[in-house]
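With one protein chain removed, the remaining protein chains of the complex are shown where they sit.
Chain IDs A, B and C follow the sequence of writing; residue 1 opens each chain.
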Amino acid sequence: MENKIINLAVIGLGRIGKIHANNINNNIPGVNLFAVADIYEDALKDIEADSLELVTTDYHEVLKSPDIDGVLICTSTETHAEIIIEASEKGKHIFCEKPIALQMEKIDKALSAVEENNVIIEIGFNRRYDPNFNKAQKLIEKGEIGKPVQIVIISRDPAPPDEQYIAGCGGMYLDMTIHDFDMARFLLGEEIVEIMATGNCLIDNNFAKHGDIDVSTVSFTSESGCVGTIINSRKSSYGYDNRAEVLGAEGSIEVENRKDTEVKIKKENGIVNDKLMHFFTERYAQAYIEEIKDFAKCIREKTTPLASGHDGKMAFKLGQAAKKSLEVQGKVKV
Amino acid sequence: MENKIINLAVIGLGRIGKIHANNINNNIPGVNLFAVADIYEDALKDIEADSLELVTTDYHEVLKSPDIDGVLICTSTETHAEIIIEASEKGKHIFCEKPIALQMEKIDKALSAVEENNVIIEIGFNRRYDPNFNKAQKLIEKGEIGKPVQIVIISRDPAPPDEQYIAGCGGMYLDMTIHDFDMARFLLGEEIVEIMATGNCLIDNNFAKHGDIDVSTVSFTSESGCVGTIINSRKSSYGYDNRAEVLGAEGSIEVENRKDTEVKIKKENGIVNDKLMHFFTERYAQAYIEEIKDFAKCIREKTTPLASGHDGKMAFKLGQAAKKSLEVQGKVKV
Amino acid sequence: MENKIINLAVIGLGRIGKIHANNINNNIPGVNLFAVADIYEDALKDIEADSLELVTTDYHEVLKSPDIDGVLICTSTETHAEIIIEASEKGKHIFCEKPIALQMEKIDKALSAVEENNVIIEIGFNRRYDPNFNKAQKLIEKGEIGKPVQIVIISRDPAPPDEQYIAGCGGMYLDMTIHDFDMARFLLGEEIVEIMATGNCLIDNNFAKHGDIDVSTVSFTSESGCVGTIINSRKSSYGYDNRAEVLGAEGSIEVENRKDTEVKIKKENGIVNDKLMHFFTERYAQAYIEEIKDFAKCIREKTTPLASGHDGKMAFKLGQAAKKSLEVQGKVKV
Partner (left out) sequence: MENKIINLAVIGLGRIGKIHANNINNNIPGVNLFAVADIYEDALKDIEADSLELVTTDYHEVLKSPDIDGVLICTSTETHAEIIIEASEKGKHIFCEKPIALQMEKIDKALSAVEENNVIIEIGFNRRYDPNFNKAQKLIEKGEIGKPVQIVIISRDPAPPDEQYIAGCGGMYLDMTIHDFDMARFLLGEEIVEIMATGNCLIDNNFAKHGDIDVSTVSFTSESGCVGTIINSRKSSYGYDNRAEVLGAEGSIEVENRKDTEVKIKKENGIVNDKLMHFFTERYAQAYIEEIKDFAKCIREKTTPLASGHDGKMAFKLGQAAKKSLEVQGKVKV
C-alpha cells in the first residue's frame, strides 16, 4: 500500500476547508482531491482539481463512495460528531477540525465509533505540525533543558471576530485556549491536573453580551507539578502573536513569532522591524500542509497521528475546566 | 537649600548597603557619605570615603548626629520598622530597603511615625529607577498603547539562594514577587484588587523544607479590570531574567533583558548570543544610582519619591494576599 | 487574453529546472507545464504533471510546438544564447537563468534576436522577487530613507561547490557577485560606473587551481556617487548568508537573513538561535514562485519583467569589470 495514491474528500468548504482542498491538490505528494461537499452550491464552484470525481451538496454521497480513503471534516462544530460517526461506520479515515464537539457526551460517542470501526482520526491541532513548535517539542523530549518546571504560552489574535462568530464559538476557552491547552500537553508530554482561570471583557463588548471574555490568564499544574500559564487576548494590533516558553531545570526553550519580512528601517525615531505575520493562515501555512501529510502517512502506515482523537478530547476537557474555574473563581481539578 | 550638600548615612553594610555606600561616595553629585554603621566591625573596614565623619557599630550614634540629613536602612528586615521609627523621631529622611517589615502592623506603625514627623521615606524598589522600566512606564502613562488590558511580568533568579536566606526571606511572594507586584502597580498606575496564586517546589528542596515554593504563577485583576500575570522561578540557568509586557487597546510595550555583551558567534550549531546579565547587581547597577539621586532630590525639594512608603505597604499587602491565595487555592480579594 | 492558461516548457532539468517545473505544476495559477526537455532521459522521468503534452530529449521539438507560449531555459550556461536566439525566432517568450552567456558578444546577439522578434525575456535574478528585498526596494524608491549614499551587500555560500562546478562557473564575479551587482542596481535604481576589487583564495585550493578566488570585497560608485560594497565568501559555516543595507540621507534600510525556525535555547553557555536557512533553494523558495508569476503576467499583459534582458547584460558587464579590476589591481571604469 506504500505507493498507493490516497483519495481524500473535503466536507465543508469554508475558509479552512478551502485551505485543505488547495493543499491536497497542489502541495502534498501521494494524495488526490477526489471529492468535495458543501451545503452551499456556491462554495463548490471555487474548487478546481483534475482529480475531482465527486462534487456534491450532500456529504452522504462522499461517505458512500468506495474510492475515498479519508475525509476531512471542516463543517461547523455542531455537525462534527455525527459526521465522524457516519464516516467511521463507512470505514473512512477521519481528519476533523477542532473541537470535536461542544458536549463531552458527543465527543465520547464519536470517539467510540472511531474505535469500534478501527479507523484513524486526526484532530486539526495544526500547531503541533508547525516546524517551530515541533522542533521545540523534540528538543524538550530529548532532554535539552532537563525536566520542565514552567511553561508559558501567549496567544493573541490580531483583532476580534464578528459577533456571529462570537455567539457560536463556545467561548474563549473552547475556541482559543483549547489550542494552547493542546500545546501545553504536547510540549510537556503529560496531563494537566489542576486549573485556575482569570478573565475579563475589555476589548469588545460583544464578548460580554454573549457571556464571554476577551482577555484571560489560565494557570495550571501538570501531573509532575510543572506550573503553567496561558495568556490570551482577542486583540493584539501588531499581528498574530503566538509564542511559547518552557523552562526546565537546566535552561529554557522559547518559540518566538515570525515577522512578515526581515526588513528593518533604522531612523531617528528608532529601529523598526516588520510586523508579525497577520493571522493563523499566514503563520501556519506550512503546518496545514504537514498535518495532511501526517494524515496520509497514518492512513498508509496504519499509525496514530501526532494529534489524536484522545488529544482532541483532553483539550476540550481542559477548556471546560477553565470555564468552570472562571465561574467558581477558584481552582478546579480536571 | 538647592545647592546644599546632602549628608547621608548607611546603616547596615551587607551586599546592598555596600553598593549604596559606594554609589554615594563616587557616582552621585551633591551627596556626602557622612556616616556608616554596622554591628560587625569587619564590615566597617571596607568602606573608604574622604567625607566619612562617623564610623560606628551603634546605629543610634548615626541617628543622633545633627549633621546627617538622611539615612539608608539596609539592615536585616526585622529591624527596619524600629529604625524607621527612631529615624523619623530624630527628623532624619529615610531610604529603606524592601520590605518595610513582615507584619502589616509594624509597617503601619513605621509609616505613621514617618508621617507624624514629616520626613521623607523612599522604599528600595530599584526597578522603578531602571531606565528601561522607567521609559516603559512613561510611554504607557502618555497613552502610547491606549488603555492597558493585560500585563505579564516574568522574573527569574539565576540560581536559588542558600538555605539560611530561604529560611528568613518571608517566602517567594514577600521576597521575590513583591518586586513584581510593585512593578505591576507602577506600570499600570492603579491598584490590584484580586489575586490567584499557583506554585510548586520543583527546583530546590530547601524551599519545601521551609514551607516555600520555587516556581509560581500569580494572576490578578486591577481596578479597571486589566488582567495581569506574574511568573517567577528561583532558577533560570541563563542569567537574571526580568521582563515585562503591557498590552493595551492599541498595541504593546515590552521591556526585554540586557545581555552581558552584544557579541554573537555564528557557527554550524546555530547563532549564539551572549547570556543575560548575571544578577540584579549587574542588571540594576544604574537603577541603584538613580534611586539615591531621587532620594537626594526629594530631600532637597521636599517632594515624594517615585517609590513611596505607600508603595512599600501596598506591595507587601499584595504579597500577603498571594500567600493566602496559595493556601486557600482560590481567588483572594485584596 | 487575460484568462488564457499560459503553456510553459522547461528546457534543462537540473536542480533549478526541476524547481521551476514543480512550481509551474503546483504553485502558480493560470499556467500549465506543457513540455519538458533534457538531453538525459533519466532527468525526464522525475517530472509528473497532468498537463504534460511533450517530454523530449530534443529541445527543438519544444520550440516547434505551436501550443507553447513561453520557455524556461535552465540548461548549462554555454547553451543559453543559442537557445534564446532560436526561441525568439519561433516567437516563444523566454525566461533564462543567469548569466545569459560568458561572452558579451553572445549576450548582445541573443538580446538582439529577442528584440527583433518582439518576445519577452526575463532573467533569473530571483532575489528581486524575494518579498524581503522587494519590499526594501519599494521603500527606498518611495523615499523612506532619502537619497542613498551607501550600500553594503553581503553574500556568503554555506560551503564551496565541487571542483567541476568551480572549473566551469566563470569565476566568483560572474557566478556569485553577479547576483549582488544586480541587487545593487535594483536597490539603487541607477547604474554603477566605477569598480575596485580585492580578493583572495583562503578557503578551498580548488579555486586557486582554476585561477579563482573565494573571499572578495568589491567597492564601487554609482552614477549619483553612492559608495557601494559587495562582500562575498564561498563558505560561511552557519547557513546561507545574504544581507543588504542601504544608508540614505535620512536613515537606513536593512534586509536580514531568515533562520530555519524561531526556536531559541537559553542555557548557561548563552542564548542559541537557530541557524540561517541552509542555501538559496530554501531561502528563495518564494522568490522562485514569484518570478514565474511575473513571467506569466508579462506574457499576458505584454509588459517588461522586473528582471529584464538589459539587467542580465548589465550585471554581466559589472562582473567582467570586477574581474578586470582584480587583475589590474586598481579602479576600473564600467
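A few points about this structure:
Throughout what follows, contacts are C-beta pairs under 8 Å (C-beta built on N, C-alpha and C of every residue); 3 or more make two chains touch, one makes a residue touch a chain.
The structure presented is a predicted model; accordingly, all values stated were derived computationally and were not measured.
Considering C:E250, C:E268, C:E282 or C:E301, the position touching the chain not shown turns out to be C:E250 (whole complex). Although one chain is not drawn, the whole complex shows that of B:G225, B:G251 or B:G330 it is B:G251 that touches it. Interface note: of C:T57, C:T198, C:N269 or C:T303, the residue touching the hidden chain in the full complex is C:T198.
One chain is missing from the display, and on chain B it is touched by residues 26-27, 50, 131-132, 135-136, 139, 144-145, 250-258, 260-268, 274. In the full complex, chain C touches the omitted chain through residues 147, 149-150, 152, 154, 156, 194, 196, 198-200, 202-203, 215-217, 219-221, 225-229, 231, 233, 235-238, 247, 249-252, 328-331. One chain is missing from the display, and on chain A it is touched by residues 236-238, 259, 265-276.
The rule is short, and it goes like this: only the chains that are shown with their structure count from here on.
Of all chains, the one whose Cα centroid sits at the greatest distance from that of chain C is B.
Distance between chain centres (mean CA atoms), chain B to chain C: 57 Å. Rounded to a whole number, the gap between the C-alpha centres of chain A and chain B is 42 angstrom. Multi-chain contact residues of chain B (touching two or more other chains): 236-238.
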